[in-house]
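One protein chain omitted, others in place.
Take a look at chain A:
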Amino acid sequence: MIEFSRHRLENGLDIILYPDYSTPMVAMDICYHVGAKHENPHRTGFAHLFEHLMFGGTKNIPDYDIPLQLAGGENNAYTTNDLTNYYLTVPKDNLETAFWLESDRMLELDFSEKSLNVQKNVVIEEFKQRNLNQPYGDVWALLRELAYTKHPYRWTTIGKEISHIADASLQEVKDFFYRFYAPNNAALVLSGNIDKDRCLQLADKWFGSIPKRDVRQTDLPVEPEQTEFRELTVTRKVPDTALYLAFRMSDRRSREYYVCDLISDVLSSGNSSRLYRKLVQEEQLFTELDAYISGDHDPGLFVVSGKLNKGVSIDVAQKAVWIELNKTKQDPVDSRELEKVKNKLEANHVYAQMGYLNMAQELATYENIDRAEMMNDQLDWYRSITAEEIRETAQKIFRKENCSQLNYMAQ
């Protein structure tokens, strides 16, 4: 049981406090409930670009990093399709500096043309470094585009194309801030060596006066059910041909999500898993083969991806994967195998608690999905899943007309 407390300021800011006195440090994590899925289709990559601008200083505090470094702190941030997460760690005695810095950039940024132009350039270089100049760097862009037609998950966090980033204007930056960055659209998580009363007092002092904003969470386009098999073949200058099968699955809060997670573990968690033993070791059709869920909050993807051994055709490879997928549809997972994947999830749950920063991020993620309390229910959910339920879900997910296949051919 992970013991934490929950609070809320009058302006709607949710606060989660998780004490861990084994460290002299505190982690502060602020999660804004905005991600790439909230972007305008002509300004993809904007949430992530905006994340960079959050480090450009405010009217009150022209430089974000320097005061934090003076406090002995360190920070970073990341953007996903569903959220933007800012985190820092600081020695416990200098925690107030963190409150001061984070509250001020929630209040208002110093929107500057120079900062925008530099960060556009930085993000464009990031785009090149991660996606264009990297073997297999465009896989997720292709796969999302294939698997989704309406929902904004059809583009990646970094954005669809460089021009979307290059063309962003300062007015758009301001609008985005006032639309999504607000105490009533964020969660503040503190973990580590904290005193509850002092944290609440500081939260009230620094965040309490930030006005509530009119956050309009509009309904996102719903992805229609997939009714036919989709296939895309591309040729690239890469050493090995790769195969990707993406199946549509349910959202992060559904029971199906947990069942799919267990199925992916049965198929590919660890060297004893089915795909590794059968198709990598025994038949040697693949040199790498994985099954995983995308983990998105709205209905997401169950992905099987692998690199083919030399001389193996896409057709042979995909048939072999389907044989393994069909087994999960026909035969219930045996009890030891089910016990194994559940044991692993339980152990991972304990390992995760070894780091205070990791805990702050996990709690923030669950708070973004729904409520941080979910984190404590996870194991019960997994524990309650039966072999029969796994079989039923496999039957529902692993259908050809529910599949998008990407053939990534080596030139």
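As a convention for this text, a contact is a pair of C-beta atoms (placed from the backbone, for glycine too) under 8 Å apart; a residue touches a chain by one contact, two chains touch by 3 or more; residues count from 1.
Please note the rule applied: contacts and distances are computed from a predicted model.
This figure omits one chain of the complex; the name its UniProt record holds, of "ABC transmembrane type-1 domain-containing protein", "Melibiose/raffinose/stachyose import permease protein MelD", "Xanthine dehydrogenase family protein molybdopterin-binding subunit" or "Putative Zn-dependent peptidase", is "Putative Zn-dependent peptidase". Within the set A:Thr23, A:Ser112 or A:Gln378, the residue that contacts the chain not displayed is A:Thr23.
Considering the whole complex, the residue from A:Pro221, A:Pro332 or A:Gly355 that touches the absent chain is A:Gly355. The residue touching the chain not shown here, chosen from A:Asp65, A:Asp315 or A:Asp377, is A:Asp65. Although one chain is not displayed, its contacts with chain A can still be listed: residues 20, 22-25, 60-61, 65-67, 69-75, 89-91, 93-94, 96-97, 99-100, 103-104, 107, 117-123, 125-126, 128-129, 132-135, 205-206, 209, 237-240, 269-273, 276-277, 280-281, 284, 287-288, 307, 309-310, 336, 339-340, 343-348, 350-351, 353-356.
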